[in-house]
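Right, I'll just put the structure down here and ask away after.
The other protein chains are all here in position, but one chain of the complex has been omitted.
Chains: A and B, in written order; residue numbering restarts at 1 for each.
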Amino acid sequence: MLADQTTADLASSPLETGRPEARSGFAARLFRSPGGIIGLAIIALLVILAVFADSLAPFSPTRMGAGRRLLEPSWRHLAGTDEFGRDMFSRIVHGARLTLKIGAIAVGISLAAGLTIGLIAAYARGIVEAVLMRLSDVLFSFTETLIALACVAVLGPSLENAMVAVGLAGIPYYARTAYASALVEVSKPYFEAAIAAGAGPVRLVLLHLLPNILPTMVVVATLGLSSAILAAAGLSFLGLGAQPPAPEWGAMLSAGRDFFNRAPWLMLYPGLSIALVVLAFNLLGDAMREALDPRGAD
Amino acid sequence: MWQFIGRRVALGVLTIFITTVAVTLLIHLVPGDPVQIMYAQSQGTTPEQIEQIRTSLGLDRSIPEQYVRFVGRLLEGDLGVTVRGRQPVLDLLLQRLPNTLALAFSAMAVAAVLGLPLGFLAAYRRGTMLDTALMTLAIAGVSVPHFWLGLLLLFAFAVELQWLPVAGTGPLNLVLPALTLGLSNAAIVARMTRSSMIDVMSQDFVRTAHAKGLPKAMVLERHVLRAGLVPIITMAGLQFAAMMGGAIVVENIFAWNGVGRLAIEAIFQRDYPMIQGFILVFATVVVVMSILLDVVYALVDPRIRRG
């Protein structure tokens, strides 16, 4: 869901990342960009919340209490409580873990499958290339939303299925990008030299192609994390993803809308959390792209 | 030119063909017995009825046979009937499709009206505070989930301020969904416009034009704008597809009566004939519209013909 917008944004042409000079000073350039630093900081916070959720959350994310319903944010309940009397701050903290997991699994699926398809197509050429890439074009034109919805329709609503759906929906985009980047590498002298030196296909792909397109793919995956998180939250918002009592942000936001009048914090914090995390990955992805490809940087 | 159109159309035909295959297979991928899932409503369907339904859906035949049957019926404009209420699927989808298209196009219009000038402004004032501010706004705009933005707009303008109606399918009802979908997309358009304009401004012909002493406004209008818009307009097809995808969610927030709401309902109801019909109609609309946009663009801009 929604994923289309952020990925469509990334230029579909491959980045010129094969040049060693582009990679030197990458970290320095990354840290010079305020966006990159802010993005990294938010992501670091997210990781800390996710890893130490059990000790950082003051209450259980699922424990209900009739006497604590819809309490306003206070020192005791930093983000208030929901209609069941559950502590919203604790739920948001535990939600960070789910969010990271969702992003990692969905992007993992897209990246693994996309890389495999893209590399095989670029290396094999001929009929294999034609079939794989036309298929990717076809799937790409379906839009990620449609693919994700179709997957959920087949598999049924659950958080696991939503992750798989978002992961599958992303494959065509990753495949196209991997393919385009690999094509650039294949035409370079070093690659031809490697062929001339008698390197086998596995060696060529794994030792030459893969490492050289990896930087591009890492940028794509970073930006992809933002769209995957957004997409999965969208599915959960529609009730097609996480099921209760999972403290998933999209589902929490959806549950909170009934209380818009009486407890606006129920809608505010989960929405803000999603927006911040998505923003963080977008900022970091942008900064990484510019750091890798200084041409475009200011 | 014709070669370009031919290739686009061929890809479109291939896409629709693959959709029909996927849609036929879809029902076989469902864990469990889809007929049971779909029809065991109310007071229990008898085994004979289940068999009858299986036969009427053609599920007792081989998959290739089913495919031929499906396409045959499709060509007659028959996509079957829904499980809930036995309504013709295609009629329901076509009744609502105009609403979804209206939403997608209005959102594109919002995105263009806001995104193009702001992106251009950012490029023109590149490196200034204004540029930074606009681009910060844009990245924030891309990051705000539109289901959240939609709810906030709904509660603010329809529920609290009551400036806009909360229900129905009138022109005023379109305002909020179109804004919701359009705003996040305006951010994308602004970002694309900016980078495209910057590319163009740094190109030789623009520098030459400046060097020739042409007035700045004239350079902008004659060269930068026209050349800079090219990559943005080529994205129109993709933008349209993204708007259609986004519409599915936004329709559900605002109860805008389009195909997206039908689709989500159908998923909850395991109404497979409706899900199949939706996928087919949605994919077809996206493919056909993208081809039309590309072809129109190719007619306008001769340079694409090489592509």
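Operating definition for what follows: contacts are C-beta pairs under 8 Å (C-beta built on N, C-alpha and C of every residue); 3 or more make two chains touch, one makes a residue touch a chain.
Operating definition for what follows: contacts and distances are computed from a predicted model.
Asker: For the chain that is missing from this picture, which UniProt protein name fits: "Lipid-transfer protein", "NADH dehydrogenase", "Sulphur transport domain-containing protein" or "ABC transporter substrate-binding protein"?
Answerer: Missing chain, per its UniProt entry: "ABC transporter substrate-binding protein".
Asker: Which chains here touch the chain that is missing from view?
Answerer: Across all of the complex, the chain we cannot see touches A, B.
Asker: Based on the whole complex, identify which of B:L57, B:L92, B:A227 or B:V250 touches the chain you can't see.
Answerer: B:L92
Asker: To test your reading of the contact rule: which positions on chain A touch the chain that is missing from view?
Answerer: 62-64, 66, 69, 83-84, 157-158, 239, 243-245, 255, 257-262
Asker: In terms of residues, what is the contact footprint of the unshown chain on chain B?
Answerer: Given the touch definition above, chain B has residues 32, 36-44, 49, 75-77, 83-88, 90-92, 94-99, 101-102, 105-106, 154-155, 158-159, 162, 165-174, 252-253, 255, 257, 261-262, 265, 268-270 touching the missing chain.
Here is the rule we use: only the chains that are shown with their structure count from here on.
Asker: Rounded to the nearest whole Å, what is the centre-to-centre distance of chain A and chain B, using the mean of the C-alpha atoms as each centre?
Answerer: Centre-to-centre distance between chain A and chain B: 21 Å.
Asker: In their complex, what parts of chain A are in touch with chain B?
Answerer: Interface residues on chain A, with respect to chain B: 1-2, 4-6, 8-9, 11, 35, 134-135, 137-138, 141-146, 149-150, 152-157, 226, 230, 233-234, 237-240, 250, 253-254, 257, 260, 267, 271, 274-276, 278-279, 282-283, 286, 296, 298.
Asker: Help me check something: in the complex, which residues belonging to chain B touch chain A?
Answerer: Listed in rising order, the residues of chain B that touch chain A are 11-12, 14-15, 18-19, 22, 26, 29-31, 126-127, 139-140, 142-148, 151-152, 155, 159, 184-185, 188, 191-192, 195, 235, 238-239, 241-242, 244-246, 248-249, 252, 263-264, 266-268, 272, 275, 279, 282-283, 286-287, 290.
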